[in-house]
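The complex appears here without one of its protein chains, the remainder shown in place.
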Amino acid sequence: MKALKIQNVEKTFGSIKVLKGIDLEIEPGQFLILVGPSGCGKSTLLNMIAGLESVSNGNITIGDRDVTHLDPKDRDIAMVFQSYALYPNMTVKQNISFGLEINKTPKDELEATVAKVAKMLQIEPLLNRKPKQLSGGQRQRVAMGRALARDPSIYLFDEPLSNLDAKLRVEMRSEIKELHQRVGTTIVYVTHDQIEAMTLGDVIAVMKDGEIQQFGSPQDIYDNPKNQFVAGFMGSPSMNFVPCDVKQGMNGLVLVLESGGASHELPVENGIEGLSEYVGKKVVLGIRPEQLTQVSEDKPDTMTIPCLIEIIEPTGPDTMVTARLNGVRTVCRVHPTAQSKVGELMPLQFDMSKAVFFDPDTEQRIY
Amino acid sequence: MKALKIQNVEKTFGSIKVLKGIDLEIEPGQFLILVGPSGCGKSTLLNMIAGLESVSNGNITIGDRDVTHLDPKDRDIAMVFQSYALYPNMTVKQNISFGLEINKTPKDELEATVAKVAKMLQIEPLLNRKPKQLSGGQRQRVAMGRALARDPSIYLFDEPLSNLDAKLRVEMRSEIKELHQRVGTTIVYVTHDQIEAMTLGDVIAVMKDGEIQQFGSPQDIYDNPKNQFVAGFMGSPSMNFVPCDVKQGMNGLVLVLESGGASHELPVENGIEGLSEYVGKKVVLGIRPEQLTQVSEDKPDTMTIPCLIEIIEPTGPDTMVTARLNGVRTVCRVHPTAQSKVGELMPLQFDMSKAVFFDPDTEQRIY
Amino acid sequence: ADVEVLHYWTSGGEAKSVAELKKMLEEKGHGWKDFAVAGGGGESAMTVLKSRVVSGNPPAAAQIKGPSIQEWGEEGVLANIDSVAKAEGWDALLPSVVSDVMKYNGEYVAVPVNVHRVNWMWANPEVFRKAGATVPTTWDEFFVAADKIKAAGMTAVAHGGQPWQDATTFESVVLGVGGAEFYNQAFVKLDPEAIKSPTMIKALNTFRKIKAYTDEGAPGRDWNLATAMVIKGEAGMQFMGDWAKGEFTAAGKKPGADYICAAAPGTSNAYTFNIDSFVMFDLDNKELEEGQNDLASTILSPEFQEVFNLNKGSVPARLNLSMSKFDDCAKLSSVDFVSSSIDKTLVPSMAHGMSTFSAVQGAISDAVTEFYNNDSVTAEAAADKMVNAIAAAQ
Amino acid sequence: MNVSSSSRQSLGTLLPKIVVAPTFVVTLVFIYGFMLWNAWLSFSSSRMLPKYDWAGFIQYEKLFANDRWWVAAQNLLVFGGLFIVICLLVGLFLAIFLDQKIRAEGAIRTIYLYPMALSFIVTGTVWKWILNPELGIQRMVREMGFESFSFDWLVNADMAIYTVVLAGVWQSSGFVMALCLAGLRGVDENVVKAARVDGASMPLIYRRIIIPGLGPVFFSALIVLTHIAIKSFDLIVALTGGGPGYATDVPATFMYTYSFTRGQIGLGSAASMMMLMAVVAIIVPYLYSELRERKQ
């Protein structure tokens, strides 16, 4: 039995097809992330799972029930919204117990559940406050509490953290992660923040324009993106995309890189057979910032190229420097102690073991 | 001549003192960041520089003019607001040119400036749109364009990026940074996001409760925080604070760490003289996540302690694991390939060279 | 069941008079359901009445007067009270001008309450004395007297510039200038020749001349405020129906001594009448029918006629009633009523909707008001307009 | 199970429609139905009471040949236009003044607002006195020694319509003030700050930024004011009675007079059809554009 099965689901608003045949399956207890740029249809899909939007075509199965045409209240789900959507006229306690009350849960059971949830989320002192007397993080907790109290078969989250400030977002992210580890329920979680996607998900579905681009584990998607969109979307700072000419070198294929006024040849690691078809043509080299670092002695066999530095951004643990390769801005992650200045040349090490290549026209990965 | 000089500035709202004697000086062309938690008085200070709030006490000098009691329009400043505060009824072009128009700039000069700014910010195709037809990032650009068109002696920014999503925020951050490098004007920039503070600023003033806690360069503040507040505030994920007993070990002072059910002794690097007074008492060890890493052979002399893993969060380039030390959750930054599971013990390397120590009562740094 | 009576006598003496009627009806064993709608000389009441009839729920009796009675009769909604009339011999009690109005298709559908004389002129002798003028009996004399009063610094004519007051004055002028026969030709027969005739032009010009003798505050003024001007000696004369007497009485003034009631100039042997009456609606309810008959009979009873008209300032519609309790003005009115009826100089008041259907009356009234208020309209143009408007309204 | 669930679903989607159905039916019957009813009457020969025959366009021909109708139509233009514009202006300025952190704002706001509580009948009666040259302002000023002072609009056929405007503005501008004040309170204060930093003075900020941003406020105000202007019947009856002469007649009084006191229902219906058509012609395009813009 799958926890959630989405089969060929489509959605049209008026004449616009917003979802173009989505297929998905997750196991019970899995944490599914729907990620993608704004407007790609994540919320629409989530709302269809919730029953808040009608399904234009296809089927949705939760557990062993076909819920495609059920009312939200009959689907046994709970949902947390971006704006929290707390009932402003009710206290925190009433917010949490509203769903139970409607389902005619006995009074003492209700009290017990509220107490348990409040304890779990450490919001006991807030139970008698109204939502407007709460801070952003507290509201977020209450919204989660409302979902937790219901004990449904699936939790749905629609960008629950995007209204919080950076610091709080990191904290709440850990809390959600931990909660999932503890409670173990199935979760579908929408975000357009790929860090959230990476850190939280067991499986990620990367969406674009109403279609799933790639479906897999976070690390798999990070390391083996199927196309340039996924590669660029996942990871922060983004993967660098450098268009290069492919040449037949002495020990195999090489890429031609123009940097700091000079031309360099960068050998490609072996095993990428498709690349040989591109000799004499252009490919797009995809390389992540952490694979472009300051020169360190313990990796003597990697290629080093001097690069012209345009921007330096120290973030604390690392420093991001932006260089220009083949006329394209390229972000490199160097150690804070690695000295350099804007406008100077800095030798940078290229770790090609994880580099990927894309066809410049189709933007598909070359294997 | 200083670009901006703030002398003993105070602000009281009713009977509440919101700013308690601020002193600051920056050079022409410097990028000053005001950073601090919500409500610490950053916006108030910025508004006072702009002339939007009256000054209760003290003096503000811009260039060589005392502007303490001048009207905003006479201060020669431009400002970008968190909510962008675009004029909703005007087109992008009118928004940008409004300030010039008021100052009776000749028509052709005005056109030229708008064209220049629009080109610089790549918003030429948007010039005839209304703000509500723009996306967040575009609005942000327009707001900057409005400031740029004015060519003032100081730019003021009040959390200009906090309404953007994570990805866009990173992009816009680079753009602002680059713009500053290019235009070279003095900037005062308010944020409560310490990554912005670190990456953008030439100098940072960390504020709390209406007082400046520390004033210095980003790296200095990151590496040498004056107190626990600054240490915890700057850096993401935050510095870990672990309360430890200090003992006299064989080769010098050691800290006692309880981890994974066993007790360990962690030697302290020499040179922190103040620590000797704390023998037999507790100190707070401040250690950043990047100084707690997986074991690697190239640093054989660092201490290794096995830790019980509670949360694992892969972010792509790194994986954050949370362990428990002396009963406190501690975040460590390990390489994505370092394998471990929740609930298992993982040996972690402690790089004590950059660790700092705080008095548990005063929260001041021990040197 | 209660007899529901729609009327627009809602306050002061009128309300008391209606209360009298209620009492008398109740003595005959019928309940009275009061349905009073004041305002605009019955305009609101007519609106309400129409919607009540349209909704199929008309009152038992309603205050309707003049040719409107025929219009309602044509709609086929009125009750026949001919049996009461026959039994009580109304034909003999009422002058035929009056009884004609009360009948539709030769049968009684309405019962008259009173007769108002409209062509009165009210004068303050004190003012005339001070100005050295005499109360005029012709329009030529009128302008002589008015000049003197004006010269003495007082307002000659107290006027209220509302369309119905304009029309009231105008019809007196027409009657005075053209005589009863011309009046009938113009306002009852609506003869275009008469309306365009030099006589009408003369009347119009005379009418306009009066304006010069009114004060600035006249437009929109209520008639009783105009009367008050005469009472207080601020103005010399007012052209108004006999209901104005109530104001004098209320101010404690005695006819003859404190004020003079005289026929409007040139109309002393003529009489413009304005008769209030009640029609009965067909309700298809035996019990109410009886109540309606009793109501009709009560209204025409000498007791009620006397009580009501004493209160209201008018004279009884019923002939041969003792006038001993009435004041001199009323006595004069009563005498003139009978004599003019014989002389055929008893004419229906155009201004008060006694001479034509309301549409036509409105058309005339519009033209008159427009002419009076707008100096750029010539008398000839106004007469033409009147002819056209009458044609359009028919 | 499938069957029952889908029927439940359909009840779920039906329920909202059922809830608005009464209003829908009521609107259809009592507004649009009656409009049609009225349209029919305008093609009939109805006089005293409604008659359902076909008389062609004769009532319209009569209407267009009627001087008084054209006076009424013109008056509505003058009155409606001035009333709405002045109310908006006065309301806006009062709101702006009140927004300057005035002391006792609450009390003053109530003073501006209370006329809204009175019926037009009362308003009309009182203003009739105040504007009457012999009783009100003119007399008062003259008694203060300015003998030549003249303020006789009420009784001047050319000016009387403006007194109606005056009384109407008195009654309704407070409401506009409240709406505008609400709008002003909703203005993003950062926008004002931005403009100040841009070098704009407060009057300029109001003129160029705040007032243009009050579009939705003016829309709401316009709906209410149009509604009031059309219902100004009571006010005119009480204040001028349509006079002097019929100088202040408006289509509503015209229609009322002909339908109800003069027994020319057909003509009155034709007049109200013209009135409805004018309202629709003005309001529908505006409504359409506003509602569509809102939707985005």
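In order of appearance the chains are A, B, C and D, and numbering begins at 1 in each one.
Definition applied: a contact is a pair of C-beta atoms (placed from the backbone, for glycine too) under 8 Å apart; a residue touches a chain by one contact, two chains touch by 3 or more.
FYI, contacts and distances are computed from a predicted model.
S.K.: UniProt protein name for the omitted subunit, picking from "Hydrogenase expression/formation protein HypC", "Sugar ABC transporter permease", "Acyl-CoA/acyl-ACP dehydrogenase" or "Nitrogen regulatory protein P-II family"?
M.R.: Record says "Sugar ABC transporter permease".
S.K.: For the unseen chain, which displayed partners does it touch in the full complex?
M.R.: Missing chain, whole complex, touching shown chains: A, C, D.
S.K.: Determine which one of C:Trp9, C:Tyr104, C:Phe142 or C:Phe182 touches the chain that has been left out.
M.R.: Among C:Trp9, C:Tyr104, C:Phe142 or C:Phe182, only C:Trp9 touches the chain that is not shown.
S.K.: Could you pull out which residues of chain D are in touch with the chain that's been left out?
M.R.: Given the touch definition above, chain D has residues 12-13, 15-17, 19-20, 22-24, 26-27, 29-35, 37-38, 50, 94, 97-98, 100, 102, 106, 108-123, 125-127, 129-130, 135-136, 139-140, 143, 170, 174, 178-179, 181-183, 185-186, 215-217, 219-220, 223, 226-227, 230-231, 233-234, 251-252, 255-256, 259-260, 265, 269, 272, 275-276, 279-280, 283-284, 287-288, 290-291, 294-295 touching the missing chain.
S.K.: At which residues does chain C meet the chain that is not included here?
M.R.: Residues 4, 7-16, 18-19, 22, 32-42, 44, 47-48, 50-52, 54-57, 222, 224-225, 228, 232, 241, 243, 246-247, 250, 312-313 of chain C touch the chain that is not shown.
S.K.: Mind listing the chain A residues that contact the chain we can't see here?
M.R.: Spelled out for chain A, the touching residues are 47, 50-52, 71-73, 77-79, 81-83, 85-89, 98-99, 102-103, 146, 150.
As a convention for this text, only the chains that are shown with their structure count from here on.
S.K.: Express in whole angstrom the distance between the two chain centres, defined as the mean CA positions of chain B and chain C.
M.R.: It comes to 92 Å between the two C-alpha centres.
S.K.: So how far apart, in whole Å, are chain A and chain D when each is placed at the average of its C-alpha atoms?
M.R.: 55
S.K.: Taking each residue of chain A in turn, which ones touch at least two of the other chains?
M.R.: Touching at least two other chains: none.
S.K.: For the complex, give me every residue of chain D touching chain C.
M.R.: Listed in rising order, the residues of chain D that touch chain C are 47-50, 62, 65-68, 128, 132-135, 152, 154-157, 160, 237, 240-247, 256-258, 260-264.
S.K.: Where on chain B does chain A make contact in their complex?
M.R.: So the residues of chain B touching chain A come out as 38, 162, 165-167, 170, 173-174, 177-178, 181, 192-195, 198-200, 218-219, 222, 234-238, 288-290, 298, 310-311, 313-318, 320, 322, 333, 336, 342.
S.K.: Under the stated contact criterion, what part of chain D meets chain B in this complex?
M.R.: Chain D reaches chain B through residues 188, 190-191, 193-201, 204, 208-209, 212-213, 215.
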